[in-house]
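One chain of protein is taken out of this complex; the other chains stay put.
Let's look at chain A:
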Amino acid sequence: MTRTLRLFRHTRLVFVRSAQPWLRSPALHIVAVFSPLLYLVLFGPLVKNALPPKVDAWQWFVPGMLMQLTLFGAAYAGFAITPELRSGVTERLRVTPVSRLALLLGRVLGDMAQLVIQGGVLLAAATAFGFRTPVLAVVLALALAAVLGAAISSLSYALALTVKEENKFAPLLNMMLVPLMLLSGVLLPMDNAPGWLHTLSRINPLSHVVEALRAITAGHYGSTAAVQGTLITVVMAVVCGLLGWRTMARNQA
């Protein structure tokens, strides 16, 4: 059996294993989209006044919520691995001839699948508020969100495997997520921000991802914002993926 074929088979096995819990209880998806839905209902109406007159509030706000859903959903992925690290599941898997890359890829693919479903639910719910976008844009936006999800969940696994304990992992996540989120221009446009704040938000790669999502859902597939944001997302996924792989393969249980 060639290496690639084995990698593929092992990835599929790990994927199916990591997907079991949410395949079995679909209610988990409702819980996951609940918070972005709340933002739509309770925060969305406030956005209109902060935007330039000609911008449609929902068209502007919904892609940001998709990003937020992805960011938070993927960031918490690591919580699935800490109990397995402690109980001995990770150790058991590492003694098998499974490729360490498959251990990461299978899980990350599971997270991506889950995020695509939740993102779809969110976009469908948003149409009830008057959000409109072509089907192609839905596909592309969900795909981009999934790649972002791959980056963030790989990073989350790397962190969880390093930190090992939930009570350290949770505050660490919070410390990273809140600034990333605030500086991404998801809640309010950053155009009117003071210079230093604007600069910080430009450095945040997530701002570019949100702008790409907005461009895509507006149908501007070939625009600079869409292309640039997509490239940034792919680079993030590769870098974080390699980091996750390295951590997964490291020689210490």
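As a working rule, a contact is a pair of C-beta atoms (placed from the backbone, for glycine too) under 8 Å apart; a residue touches a chain by one contact, two chains touch by 3 or more; residues count from 1.
Here is the rule we go by: contacts and distances are computed from a predicted model.
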Listed names "PqqA peptide cyclase", "Dehydrogenase", "ATP-binding cassette domain-containing protein" or "High-affinity zinc uptake system membrane protein ZnuB", with the criterion being the UniProt name of the chain not displayed: "ATP-binding cassette domain-containing protein"
Contact residue for the chain not shown (choose from A:P26, A:P97, A:G195 or A:G222): A:P97
Interface residues of chain A (partner: the chain not displayed): 1, 6, 9-10, 13, 16-17, 20-21, 83-84, 86-89, 91-98, 251-253
